[in-house]
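Here the complex is missing a single protein chain, while all its other protein chains stay put.
Chain nomenclature is as follows: A, B and C, assigned in order of appearance, with residue numbering initiated at 1 for each chain independently.
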Amino acid sequence: MPYPTNPADIIGAWVGAFLTLAIYSYILYKETRVYRLAEYIYVGIAFAVSLTISVQQIWNQIIVRILGGQYIYIIGVILGLMLLTLPFKSIRWISRYPVIFLMGLGFGVTIRGALTANIVGQIRGSITPPGATATMLDWFNFAWICLGTLLIISYFTFTVEHTGWYYYPTKLGRYILLLGLGAYYGNTVQFRMTMLAGRVQYLLQVFKIIPWP
Amino acid sequence: MGMSVLRRPEVFMFISGLVMGLTLFGYFFNVPPVIDTVNWLQTFAVHISYFATWLGFLTAARIHITNIQRKTPGIWYFSIIMFIFALVPFFAALPEITKPSVTTMIYTWPFNWVYTPLGAALYATTGFYIFSAAYRAFRARSFEAAVLLIAGCLVMLGNAPIGELIWSQIPTINEWLQLTGQTPAMRALNITAALGVVYFGLRVVLGAEKRVITLGAGGG
Amino acid sequence: MNQLFVEQILFTGRGSSLVILILLIAFFFIGLQLAKMGRPPKMRRLPALDAIDEAIGRCAEMGKPALFTPGITGGLYTEQGPQMVSSITILGYIAEGCAKYDVPLIIDMAAGDAIPLMDETLRLAYLKQGKPEKYDPKMINYYPGQSPMVTGILGHLQRLRPAAFFMLGGLYYESVVIGEAANMVGSMNIGGTVNTHQLPFIIATCDYVLIGEEFYAASTYLSKDPYQIATIAGEDWIKFILIALSLLGFILEPLGIKVISNFLRW
Partner (left out) sequence: MGESQSIWVKLGAVDKRILYWILFISLAIPYIRPIGLPVSIAETSYALYNFIEKLGPNDVVVMAIEFGVSAWSECLPGFVAVSKHLVMRGVKIIYWCVGYTDCDLTMEAVMARIPQLKGPGQPAGPGDYKYGVDWVYMGYIAGGETTVAQLADDIRQVLRADKYGTPIDQIPLFQNVRNAKDIKIVIDSTTGDYGDYYVRQWRIRYGTAVAEIGIAMNYSTFMAYYQAGLAVGALKGIRGAAEYEKLIGQLGEATTSLDALNVSHLLVIIAIIMANLSYVMTRRRGGG
C-alpha cells in the first residue's frame, strides 16, 4: 500500500488523521466541540455500517433462502419483526417473546460451555500431574496451580464467613488471585501500547514524516 | 382479554426454560431431532440479531430527533450531522446489498477513511488510560497492592526486550508468571463464574429472579 | 443392554458435566428446601452492592446524574448474554434508587436485543417507586458498536459530569478507558464483570468491584430474599465438593490412580 495517489484517498487520509486527533483532544485536553463533532460523525457512520450489514445479512442469509423455497427461514424474520414492536405502546409486549427466547438460548449455550470447558476442563487441567521426566520445578508448578486454584475458590464462597481457621485459606487465595491479576495487567500493557504506537505511526505516515509501508 | 394470557410471567418462564433445557439436552444426548432443533434456534437467534440493529437505530433516532426538535443547546446540530452520516451512506449502499460487496464511494470512502481509522484510534486510547491507571493503582499501599504491583512490573519488564538487558532472569520470571503464576487465578475465576452462571440461569428460568421474570407484570 | 443404550445416546466426554449439572440442580432445590424448613443461610457482605445506595445518595446530594453502562457485552443469545441479564437486574435496583431520589439516570449500551429487557426493567422500577411518569425510554442510549459506545460514554462523562458511574456487564477494552475517564470527572465508580481479562482494570479504576461469580450473585444479594440466598448456599456446597475432588486427584493422580481424571474424561 503506497501513499494514496488519487485525490479522494489523499483527502481521506488527512480526514482520518484529523478526526483521530479530534478524538485524542479529549484525552490530551478536554471535551470540546471538535471532539463532539468526531463523536457524532463516528456514531453516524457506525450506524450506516451496521444498518447496511444488517440489510445485507437479512438479504443473503434469509430472503435469498426463502425465495429459494426454504420457508422455515421465515421464522427468523417473524421473531425479528416482533422485536421491533417495542416502540409501539399497545403491542410493546410482543417484543418480550424474542427477547425471552434469546435469553433462554444464551443461558443454555453458556451453561453447556461452562460445565465442560470451565468446570470439568479446568479441574482436569489442574490435577494432571507432570510426566515421568518432571523436575522439582514441574512438581512445584503442579502444586502451585492445583492448590492455588482451590485456595482462590475458597475465597469465593458466599455463605461461609471468612473467619476462624477459614480466614487463612481465603486470605492466601486472595493473594494468589491478585498476583494473577497483576501479571495479567502487566501483560495487557503490551497490547495496548502497541495499538497506540500503531496510531502514532499512522499519523506520522499521513503527515509524511515517515514513509507509508 | 384473551391476549392477556400471552403476557403472563409463567409463559415467559416456560419459553426460556424450554429453550435452555433443549439446548442442554442436545448437548448431552445424541438425539438428532433435538440437536437439529437447537441448531435452528441458534440460526434464528442470529437472524433476530440483524433486526436488533434496527431496534437500536429506532431507539437512538428517537433521542436525536428530540434533540433536534427541542434544539438542545450544544447538541442539536450534531444530531443532524449524525443523521446525515448515518443515512446518506446507508441509502447509497442500499441498491448494492445483493452484491458480494458494496462499491459506491459514498459508502466505502467514509468506511475506509473515517470508520476504520476512528475505530483504531479509540481502541488505542486504552494505551493512554492503562498508563495513568497504572500510575494511580500500582502503589504499594498494602501488602495486597504490592503483590499486584510487583507481578505487574515483572511481566511488563519481561514483555519488553529491554527487560532482558536489565536482568537476564527477567524473561524466566515473566514466563513463570504467565505460564504458571497466574494460572490459578484464571482457573478459579473460570470455575466459580461457571458455577455462578448455572445457578443464575436456574434462578431465572425457575422464576426466583424477580427482576427478570416479572416481565409482563409491568402492564401493557 | 441398558448400559449400551446409555453409551449410544450420551456423548462421550460430557458425562461428568452432566453429573455435575444434576448435582447443581439437586443442591439448588435442597438449599431451597432447607430455607423453607427455617434454616436460611446468611450471605457474606458484597461491599460493591452496598455502595450502590451510597453512590445514588451522592448523586442526589450533588444534584448530578448517574451513568450506567453494561459495556459492549454482545447479544443475549451469546455466552455474554447471562452477564447482560445480570447487569439488567442490577440496573433495576439502581433505577429504583434513582427514581426514589429523583436522580437522572443515563444508560449507554450497544446490544440491540437487550433493549426490550432493559426498557421493561426500568419501567417496572419507576412504577415500583410510584413514579411511572418519570420513566423516559430516551434514557437508553444505543450505540452501534463498541467504539461508538466508548465515544458516547466519554462524551457523556465530561458533558454531564455524573457523580456515580456504574460499569456492570460483559466489559471488553472499554473498561479501562471509561473507568479512567470517569475517575477524571470525579465520579464514584462501581464496576463488575465476569470477563477475567478486564478484572485487573476494573480493580484499578473502580472504587468498588464485583468479581466473576459475585457478579451473577448480585441480584440475589440485592433482593435480600432468604429463598434466593438459599440457592446460593448450594453453590458453595458444590465448591467444597469440587475442592475435595481436586484434592483427591492431586494426591491420587501422581500415584497413578486415575479415578478422578477418568471420571472427568467420561
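Quick note on the criterion: a contact is a pair of C-beta atoms (placed from the backbone, for glycine too) under 8 Å apart; a residue touches a chain by one contact, two chains touch by 3 or more.
Just so it is clear, the model here is predicted, and its values are computed rather than measured.
J.: In the complete assembly, which of B:16, B:49 or B:192 touches the absent chain?
T.: Touching the chain that is not displayed is residue B:49.
J.: Check the options A:4, A:87 or A:113 and report the residue that touches the missing chain.
T.: Among A:4, A:87 or A:113, only A:113 touches the chain that is not shown.
J.: What does the interface between chain C and the hidden chain look like in terms of residue numbers?
T.: Touching the chain left out of view, chain C contributes residues 13, 74-75, 77-79, 147, 172-173, 180, 184, 196-197.
J.: In the whole complex, what residues of chain B lie against the chain that is missing from view?
T.: Residues touching the hidden chain, for chain B, are 39, 42-43, 45-46, 49-50, 99-101, 111-112, 115-117, 119-124, 127-128, 130-132, 134-136, 138-141, 149, 153, 156-157, 159-165, 171, 175, 178-179, 182-183, 186-187, 190.
J.: Footprint of the hidden chain on chain A, which residues?
T.: 1, 24, 27-29, 49-50, 53, 57, 60-61, 64, 109, 113, 116-117, 121-122, 124-125, 128, 183-184, 187-191, 193-201, 204, 209-210, 213
The rule we apply is simple: only the chains that are shown with their structure count from here on.
J.: Counting in whole Å, what is the centre-to-centre distance of chain A and chain B, each centre being its mean C-alpha position?
T.: Going by mean C-alpha positions, chain A sits 5 Å from chain B.
J.: Roughly how far is chain A from chain C, going centre to centre by Cα mean, in whole Å?
T.: Centres of chain A and chain C (C-alpha means) sit 16 Å apart.
J.: Please compute the C-alpha centroid of chain B, do the same for chain C, then give the distance between them in whole Å.
T.: One centre to the other, that is 13 Å.
J.: Which residues belonging to chain A are in contact with no fewer than two other chains?
T.: Residues 23, 36, 38-39, 42-43, 46-47, 49-51, 83, 86-87, 92, 95-96, 98, 102-103, 105, 107, 109-112, 115, 119, 123, 126, 147, 149-150, 153, 156, 181-182, 184-185, 188, 192 of chain A touch two or more partner chains.
J.: Do you know which chain C residues sit against two or more other chains?
T.: As it turns out, chain C has residues touching two or more other chains at 14, 17-18, 21, 75, 77, 82, 85, 113, 115-117, 120, 137, 143-144, 147, 151, 159, 176, 196, 199-201, 203-204, 212-214, 217, 232, 235, 239, 242.
J.: Can you check the complex and tell me which residues of chain A touch chain C?
T.: Contacts found on chain A: 23, 26, 30-31, 35-36, 38-39, 42-43, 46-47, 49-51, 83, 86-87, 92, 95-96, 98-99, 102-103, 105-107, 109-113, 115-116, 119-120, 123-124, 126-129, 142-143, 146-147, 149-150, 153-154, 156-162, 181-182, 184-185, 188, 192.
J.: Going by the contact rule set out above, which residues of chain C touch chain B in the complex?
T.: 8-11, 14, 17-18, 21, 24-25, 28, 75, 77, 82, 85-86, 88-89, 92-93, 110-113, 115-117, 120-121, 123-124, 127, 137-138, 140-144, 147, 150-151, 159, 173, 176-177, 179-181, 183, 194, 196, 199-201, 203-205, 211-217, 219-220, 223, 225, 227-228, 231-232, 234-235, 238-239, 242
J.: For the complex, which residues does chain C have touching chain A?
T.: Touch list, chain C to chain A: 13-14, 16-18, 20-21, 41-44, 75-82, 84-85, 113-117, 119-120, 137, 143-145, 147-148, 151-152, 154-155, 158-159, 176, 196-197, 199-201, 203-204, 212-214, 217, 229, 232-233, 235-236, 239, 242-243, 245-247, 249-250, 253-254, 260-261, 264-265.
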